[in-house]
Each structure stands twice: as C-alpha cells, then as structure tokens.
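Note that one protein chain of the assembly has been removed; the remaining protein chains are unaltered in position.
Order of writing sets the chain letters: A and B. Residues in each chain are counted from 1.
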Amino acid sequence: MDIEQHLPILQVIVPLLFAPLIVLLQPRGLAWMATVAVCGLSFAIAVNLAMLVHGGQVLEYNLGGWQPPFGIALRVDALSALLLLIVTGAATVAALGCRESFNQQIEAHRQPLFFAAWLLLLAGLVGMVATADAFNIFVFMEISSLAGYILIAGGPDRRALLAVFKYLIMGTIGATFYLIGVGMVYMMTGTLNLDDMSRLIPGIADKTPIVFAAAFITIGLCLKAAMFPLHVWLPNAYTHAPHGVTVFMAACGTKVAIYVLVRFSFMVFQKGDLHHGLEFSMFLMPLGLLSIVVASAVAMFEGRLKRMLAFSSVAQMGYIFLGVSLLTNAGLTASFTHMFNHALAKGALFLSVACLSMRFWDLRIDQLAGAAKTMPLTCAAFLVGGLSLIGVPGTAGFISKWLLIQALMAEGELGLLMVGIVLISSLMAVVYIWRTIEVLYFKQPLKDPAATVVLAEAPILMLSVTLVTAFANILFGLLPDLPISLAAMAADILAGADQ
Amino acid sequence: MTIIFSLFLLSLLVVTALAMIRTTNLFVAAMLMSIFSLLMAANFFILDAADVALTEAAVGAGVTTVIFLSALRLTSQHERGPLASRRWIAKIVVVVTTMLLLYGTFDKPRLGDPNAPVHLYVAPYYLENTEALMGFPNVVTAVLSSFRGYDTLGEVFVVFIAAVGVMFILDARQGKGPEYEMPEAGLKHHLIPRAVGALLIPFMLLFGLYVQFHGEYGPGGGFQAGAIIATAFILYALLEGEKTALNAFSRNAQMVLIVCGSSLYGAVGVICMLKGGTFLDYSVLLDDPVAGRQAGIIIIELGVGMAVCGALLSIFHAFAARRPMVANR
Partner (left out) sequence: MSVADLTGYFNHVVFAILLMLGFYAVIAKGNLIKKLVGLSIFQSAVFLMYISMNKVDGGTAPILQKNVVDQIYSNPLPQVLILTAIVVGVATLSLGLAIVVRIHERYGSIEERELLDAD
C-alpha cells in the first residue's frame, strides 16, 4: 500500500473512523488523549498534503475505484490544502490547549461523547474541503453541523441551549438551501461532480433554474459562513459554547463555508456566465463592507469578552468576503491569506480567554481588571493576538491586511473608498482591543475578589499552547511565505477558472 | 388514472402541511406529521422510488413519530400563539419567495420527460452496468453501497452523531440520575394491545431481516431494515415498559451495536485499501471482482443496519425513559 497515494482519503477517515472508538474510552482522560493523538495525526497528514501540493501536484482520489462522475472523487489542490492546514491545526491546538478547561466544563462521564463529536466536527470539515462532489459536500456539511450543535450544547450556561437551537434552525435552513441549489444544478446538468458541472454549465448558464441554484447556494452558504445580516446565530453560539469549542470553531468553522462558496461560484457558475461574476460581486461587496463596519461597531460596545471577539469574527469574515468579491487574483490571494492569519489571531485570543476563564469565572471585561498582575503570560498572549487582529506590522494580521489594501488600491476610486473603510474598521479594532488591554493591564484588581478562584497563572499545558499560538502570529508575520504562496497558487487556480 | 391519483396525493400533502402549521395542539401536529410522511411515501412510490418510499414510511412515519411523541411528553402539549409582530413580515417574505420559486420552475424539465438531462448523463451508466458489475438487479442498492458508497458512509456517521448528540445532551449514556428513575410502566394491564403486539413483533423482526438481506434484489437494504427492526423493539418497549425493554436490550448493548456497525463499514473500506484498491473498492476483496463487490456490499449493508437500529433505539430510549422534570426557575 502506497501511503502517499492514499493521503487524501486518510485525511478524512482518520478522524471519522476513530470517532466511534472514542465513545468506548470511559476512563478519565483517555478520551482526551486519544482525541489529541488523532487530531495530531490529521494535522501531520495535512502538512504532508500541503507539501505535496506546494510542490505543484494536484492530488485526486477515486473512491470505490469508480471514475467520476460515476463515483465520488476527492481532490486536493492549493486552496483545499490551505484549508486543511487551518482546520486540522485548529482542532489539534484547541484539543491540546484546553484540557483543563474541558475538565472544568464537561463532566467526566460525558467526555467520551463530547470528544467523539469533536472528531466528527473535524472529519466533517475536512470532508467538505477534500471532496470534489457537490452532494458529498452536503453530507459532510451535515456531519460537521450536527457535531457543532452538540459541542456548543455542552456549554454549562443554560443560554447555550437557546443559542444552539437558533444555530440548529438557521444552520439546517442554510444546508437545505444548499441542497436545493445542488438539486437544481443536477436537474439541468445531470451530474454532481464539480469539475463536470463546470464543463457542462456554459451551454445552459442563462436558464432560470441555474440562476436560482446560484442564488440558493450563495444564500445557504452565506448563512453557514455567518455573513451580515445572516450572522445572528454566531455571537451567542460562540459566547456560550465551551471555551475549547470556541477556539476550534472560531478559527475554522465559518471559513469552510466560504471555501465551498468560492469553489462553487468561481469553478461552476462564473464559468458559464460572465454576468454571474458581476452579480456575485455586487451581492458580496456591500454586505462584506457592512459586516466590517457594523460588527466592528457592535464589538466596540460589547461588555462580554467572548461576545466581543465573536462580533470581531463577523467583521473579519467581512474582510474575507470583500477580498473575494473583487474577483481579482490579488483579492483572492489576500482573502485566502487572511483565512490563515485570522485563524492564528483568533486562536491565540480565544485560547487566552480559555486561560483567563480558569481563574475568573465571570468573563465580562470589567471583571477582569488587573488580570495582568496575576496572569502576565496569558495577557501577553492576548496582547499579541490582539495586535495581530488589528494588523500591526510584524504580526501575521498585518500581512493579509496589507495584501487586501494593495488589492483594493488596484480597483481605482471605489477601491480607495474601500481602503478608507478598512482603515476605519482597523481603528475600531484598536478601540475594542485596547479597551480590554487597558482593563487587563492598567486597572486595579477588584476589591472583592469573589470572582477569582486562585490568583495564579493558567495551568501549564494551556498556557504553553497559548503562548506557542501567540508566537506563531509573530512568526508568520515575519516569514509569511508559506500561506501567501499557497494562497497565490489557489488564486491562480480560481482566477484561471474565471476566464 | 395514476396522474389523477398523484395530483390528489400532492394536494393532500399541502392540506396536511397547512393543518400541521395551523393547529395549536402539538399532539395533533405530531400525528399529522406521521400522516404527512405516509402521504409522502405514497407519492414517492408513484414516482417509482420504492426504496425511498420504504424508508420514508419506516423512518418518517414510524420511528420519528414515536420519538416526537416521547419528546412531547417531556415538554408541553400546547402552543401559546405566535409572535404577532413577525407574522406579517413572514407572510410577505413567504408569498414573494413562493412567486419567485414558481417563476423559477419555467425552465425546468417537466415531470417524466425522458430527455431531461438527468436521464441522459451518469444515470444510464448505472442502469446499463449494474448487472455486469455487481451481479444483482437493484440499481439503487448498487449506487447506494458502491458507486456512491462514500456518501452512505457519511450517512451512517450522521446517524451515529445523532445518537451521540441525543445521549450527550440528555445525559442518557448510562441512564443514571434522577431523570431516569422510571417506575415500571407500559401497557401491561391492557390485554388486547399486548396480545396483538406479541403477534406482530416476530413478523416485524422477520420482515426486517428479509429487507436487510434481500436489498440487492428488491427494495430495501440496511437503512430500512435497521429502522424496521428498531420499530419492533420500540413496540416491545411500549407494551412492556421501559424497564423490561432496557433489561432485555441494555443501553450499553445498543451503544456497542452502533459502534460495531459504523466501524464495520469503515473497516471494509480500510481492508480494500490494504488489499491494494482504493477506499471502498470492494472488487479487490475476493479474486472475482463481481463476487468481491457482492461480499463487500452485504457486509456494509449489515453494518448500516446495525448502526441504524442501535442509533434509533438509543435515541428512542433517551427520550422515552426520561421523567418529565419541571424547571427550577
């Protein structure tokens, strides 16, 4: 058996097939260990895939030995490799770095089920990224969504239940819209394979079912990607989820939906009809800009730390949508790089929130006064993540914002206007990050330390993972070649499909 | 004649859906849901989808209704009116979208058009080659378990995750705690249901096994069989009470069934890889590719049946064995 040839499928089935076995691991801590090991193995596979793809290969894998379109095929190119890195990396870091937080929030006897859902979320997300079949995307989308609902419902607060119910309703509507869209494309082309669709669609692109399919798929996936104004499920879901789950989902959950949207739009619909590109752009650009401004503004006035960061996620998704909506090579490169860099920044931020939560049970910002005195390293990690989110030079966030601004500059006067909006929203990010930093570093600790359990740093494992993630923000800010080159290759593939 | 019948059934579907939405009694809504599923199954049958009709009847009209009712028992029976402010906006949105959708149907191929793109590409390959490649006549089973076996693997894990999720959210894995202290209940003192049930259960099990192992030749397969067998056990639980049913077939046994079923499916795929094929390429399992495919399909269908049966049962018990608890507001 040649391992290299099987890597694309191993990427999916390693987490998928280990999930049932995790359920049986009852003794305390064993399920967590196995989960970390499986996540780590997936990450190793993703790194291998990324190296192969970086070397110029596109990996294809025919399941069951059937040629597409008769069977299902997997396909890993530069864009999927980048997403696979983000998803598996986030799963590994979050699982490894939140052990104490899991133990605090999930009862020991429920943990095996929880970690099975964790692995299935990972499997669902990588399955969506790796496959080249439109219906198979739906199947894995449902695996990841159902697993996501379970993980969020694990939050200790009863409001987690309301948040997850809302997410379940909106997520199911989004997935069903996607299914309707796929059905309409299938009705007009007879195939479910994405490459095959892009080959067949030029002759029939102006038929109304195809136009409707494009609308259904775009709206459905925007719902999943939490684009303004369809983001309403996200802030509460992220706020009330267990902290580890927030780290995982905030780093990669919505990005996979954007990935599928971009795939579909560029490789299928825009291929057939040049108008579609324009419509896509006209739809996403204003909404992307609105996400950036409105969500940043809400974040400035939000009192709860996790909710503030969740709104900031909505705003950051806006940057990604904005870059994609330019339809240019530079815009796509900026967006894909930002996916990677935002995962780093949000990962570091939410990890430090998880660390803070070990010592402060109330995560409203004003309750965290003076935390830097007792938890200097955690707060340093938060600071680095925050700087990266703002886009300060020297951090990863700067790289992608710089790329985005360059891409916008190439658009003429309208582009300059959008650069203005990006700069204003960066200032807003300065405001909401600074607000927290000020409380953490310069306020006196509250007189009544009822909110505090032990005045000490976070547990060593959590702390070290958080610091490593924060360090990665600086590392990829100074040496950004890998994400940028993968993103540029991905943009070439898509923009090539555009012509 | 069939056309009139199908128009009638479709109109009934709309009427039932309207009634489901209008009624404020949730118990009525649950029963209407069951009727809706049955009508849907009849429609599928008219449209030549025998396998789907069987699934919809077993899963949609059967198991789902029981699960729905046992969940209703734990919440409340009546709806207390909608949010008035949102009703008008919702109506406008819905009417406009319906108009748009109707406009969107104009370029669609009409029902039954033999020249529709779906009938000219991909599908003919399955119809022409199934007999030669698989050696059995049910093309739906062939596509389900081999050509698109990877989707079906995903589907098994959807069932698995549903069971995991319900057990996690309701904390029903071991069935301990005050929520799960159940007095012996059931219909023990009702002679007629018990007598009829005792007659029905063996036939249901037998029919389930038939559907499981005859899936290559007629409508049926692992999903339908798993659902039917689960229904038989659910009927037993309803008649004899949860305690007896859980003694006969414990929570742990159900969990093991789910895990074994889904792992069996995955294991077949991995063995195919080890024997030099790609994942789920059953033809390498035996020397003769056709026999290999048949063997692979029988084993994975068995895995599907086990996983579905175990998952539906554990979901049912998570709801049915729970005691109604009132909130400490």
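To be clear about the criterion, contacts are C-beta pairs under 8 Å (C-beta built on N, C-alpha and C of every residue); 3 or more make two chains touch, one makes a residue touch a chain.
These numbers come from a predicted model, not from an experiment.
Checked against the full complex, the candidates A:Gln57, A:Thr176 or A:Gln406 give a single residue touching the omitted chain, namely A:Thr176. Touch with the chain that is not drawn comes from one residue among B:Val59, B:Ala225, B:Met255 or B:Ala321, which is B:Val59.
Of the listed positions B:Val118, B:Leu205, B:Ala253 or B:Ile271, the one in contact with the omitted chain in the full complex is B:Val118. With the whole complex as reference, residues 135, 138-139, 142, 146, 149-150, 153, 158-159, 161-162, 164-165, 168-169, 172-173, 176, 179-180, 183, 186-187, 192 of subunit A touch the missing chain.
Seen from subunit B, the chain kept out of the figure touches residues 3, 7, 10-11, 13-14, 17-18, 20-21, 26, 29, 33, 36-37, 40, 43-44, 47-52, 55-56, 59-60, 63-64, 67-68, 71-72, 74-76, 79-83, 86-87, 90-91, 93-95, 97-98, 101-102, 105, 108, 110-114, 116, 118-119, 122-123, 126-127, 130-131, 137-140, 142-144, 148, 151-152, 154-155, 158-159, 161-162, 165-166, 169-170, 217-219, 223, 308, 315, 318-319, 322, 325-327, 329.
Throughout what follows, only the chains that are shown with their structure count from here on.
One inter-chain figure worth recording: subunit A and subunit B are separated by 31 Å, centre to centre, where each centre is the mean of the chain's CA atoms. Partner subunit A is touched in their complex by these residues of subunit B: 100-101, 103-109, 116-123, 125-126, 146-151, 153-155, 157-158, 160-162, 164-165, 167-169, 171, 173-174, 255, 258-259, 262-263, 266, 269-270, 273-274, 276-283.
Residues of subunit A touching subunit B in their complex: 1, 6, 9, 13, 16-17, 19-21, 23-24, 61-66, 69-72, 107, 109-110, 113-114, 116-117, 120, 123, 127, 135-136, 139-140, 142-143, 146-147, 149-150, 153-154, 184, 186-192, 200, 207-209, 211-212.
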